[in-house]
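Please read through the structure below; I'll follow up with questions.
With one protein chain removed, the remaining protein chains of the complex are shown where they sit.
Right, subunit A next:
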Amino acid sequence: MSGFRALLLRDLRLAFRQGGDGLMAVIFFVLAALLFPFGLGPEPEALARDAVGIVWVMALLASLLALDRLFQGDWEDGTLDLMALSPLPLELAVLAKALAHWLLSGLPLLVAAPIVASMLQFDAASLPRLVLALALGTPTLSLLGAVGAALTLGARRAAVLVSLLVLPLEIPVLIFGVAAADPAGIGDGLTHVMVLGALLALALPLCPWAAAAALRQALE
């Protein structure tokens, strides 16, 4: 477990020393979400209706931002070879890197989402559920993203390719994430929150496994 912690802390430290790479995702999230009032018109009713969808789509796009760099640097300078040789299973190394990605891009979104949502006139009573849904959904996005990043390692135009591969797989998270917090949604939002939890529970073992398999192919 010490290898896992070391890897996680190393990734976080690298991100902080490089001067707020992690902050970029949040700034993108806030800025892009605030484009919608200009695009859709500033009527509070229309914005309130679309706020959940806007927040979720922006969260999806923001989590894509740093993905193509997730393994790229380590691959180029040979760190990835050392990780594969270390006693820490490659699956756990992937998990550590996905966790670092989530701490840098997903967690700040959780803080920014209520602010953005209230700027979009979102119903305050449903805010806790929106944050809960994001808390369960964004780690899944990071895990799926890690699979995409590992698959496209060394590919031409990897950054575009990652979005092409990962976005279709993220649609279920989007559907249930929006349904969980939508005040006008059908039925009880908590069922959808539970589905998000189930998706995370599925992604937690399967995604690191698939990503590690992809990394081994890249290292061969």
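Convention: a residue touches a chain if its C-beta (ideal position, glycine included) is under 8 Å from a C-beta of that chain, and two chains touch if they have at least 3 such contacts; residues count from 1.
The criterion applied here is as follows: contacts and distances are computed from a predicted model.
**Student:** Assign the chain not included in the display its UniProt protein name, restricting the answer to "Carbohydrate ABC transporter membrane protein", "IrrE N-terminal-like domain-containing protein", "Pyruvate dehydrogenase complex E1 component subunit beta" or "Heme exporter protein C".
**Tutor:** "Heme exporter protein C"
**Student:** Who touches the missing chain here, A:L8, A:A25, A:L67 or A:A210?
**Tutor:** Result: among the candidates, A:A210 touches the missing chain.
**Student:** Using the document's definition of touch, tell me which of A:L12, A:A32, A:L165 or A:M194 contacts the absent chain.
**Tutor:** Among A:L12, A:A32, A:L165 or A:M194, only A:L165 touches the chain that is not shown.
**Student:** Considering the entire assembly, which residues of subunit A contact the chain that has been omitted?
**Tutor:** Touch with the absent chain occurs at residues 147, 151-152, 154-158, 161, 164-165, 167-169, 171-172, 206, 210, 213-214, 217-218, 220.
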